[in-house]
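Below is one structure. I have some questions about it.
Here the complex is missing one protein chain, while the rest keep their positions.
Chain nomenclature is as follows: A, B and C, assigned in order of appearance, with residue numbering initiated at 1 for each chain independently.
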Amino acid sequence: MSVPVLVFASYADAFGARTVTVPVPVPCTVADVITAMRELPGGHRLPGKLLVAVNYVYARPESPVRDGDEVALIPPVAGG
Amino acid sequence: MSVPVLVFASYADAFGARTVTVPVPVPCTVADVITAMRELPGGHRLPGKLLVAVNYVYARPESPVRDGDEVALIPPVAGG
Amino acid sequence: MTVSTPDALIEIVGAPIDLTRLVAHVQHAGVGAVATFLGTVRDVNDGRNVTGIDYEAYQPMAEAEMRAIAAELGAQWEGLSVAIVHRVGTLGIGDVSVAIACAHARRAPAADAMRTAIEALKVRVPIWKRERYADGEWTWVDPTRSSGSGEPA
Partner (left out) sequence: MTVSTPDALIEIVGAPIDLTRLVAHVQHAGVGAVATFLGTVRDVNDGRNVTGIDYEAYQPMAEAEMRAIAAELGAQWEGLSVAIVHRVGTLGIGDVSVAIACAHARRAPAADAMRTAIEALKVRVPIWKRERYADGEWTWVDPTRSSGSGEPA
């Protein structure tokens, strides 16, 4: 089982893609997804603190990730 | 001798004119001009506290008024 | 390269104000933020139905005061560029009476200068307004007299 995770900006550069297929069983937690992403090629370039959104809302490490959720890794924002 | 004084807004309504010829000898002070204006027809409608500009700059009661100066009575401003 | 800051645009005008002209004036390659303010004629003031406002200015002094405000802002925030345009004459609901644009490399000076400019304009620039009401009455607005039910925008 796996979760597709959207990545942006410097994180997209780190993984060389805009969507990363993360091998983790669902349902799981945001923390589980992050842990699995760090093991992937390019994952070592992620910073220690990561922000994740689930279904367009900022999520906590313990937030659940279910099948079909849209999960995104949010780099430090720099709009404006 | 007299000093022409520009008046605006409610003060122009009070005097029924946009320029008031104030009978006062020059050189004099801003306070002298105000005192003389209160004696003119419509002058009783002026408020107790008056703001005067001489040559486009706010002036004090003791500021001098000389021949050729542009004197203006400034009602409470309401721009914006 | 950062170009030099443009001189302030200061005007009393009798025709509608074009905000984009003010923005274009203050913008240059070194600008990262533009804060603008528009004062508009609204339909209700102090609980009365307003149908229009006549603005009157002591034009040379009003422009001198606006220029002084721009100079003081420029002294407080280095590199600031400023445009202040006030309209006079008869305005209807929704018409723009005053437009201010302040531009700076950074947003805080641009926003703070814009706010300072409108506050200063309202207390020292010799401009007056006569509100016309739906019942046919009119009055010269005097912000120094508090009304209890509201204040000018």
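We adopt the following convention: a contact is a pair of C-beta atoms (placed from the backbone, for glycine too) under 8 Å apart; a residue touches a chain by one contact, two chains touch by 3 or more.
Since this is a predicted model, take the numbers as computed values, not measurements.
Contacts of the undisplayed chain with visible chains (whole complex): A, C. Residue-wise, the contact with the chain that is not shown comes from C:Ala35, picked out of C:Ala35, C:Ala70, C:Val85 or C:Ala120. Although one chain is not drawn, its touching partners on chain C can still be listed: residues 1-2, 19-20, 23, 27-45, 49, 93-94, 104-107, 110-111, 114-115, 118, 151-153.
In the full complex, chain A touches the omitted chain through residues 6, 8-10, 13, 53, 56-58, 72, 74-80.
The criterion applied here is as follows: only the chains that are shown with their structure count from here on.
Between chain B and chain C the centroid-to-centroid distance comes to 26 Å (mean Cα coordinates, whole Å).
Averaged Cα coordinates give chain A a centre that lies 73 Å from the centre of chain B.
Centre-to-centre separation of chain A and chain C, using mean CA positions: 48 Å.
Under the contact definition stated at the top, not a single residue of chain B touches 2 or more other chains. Of all residues in chain C, none touches two or more other chains.
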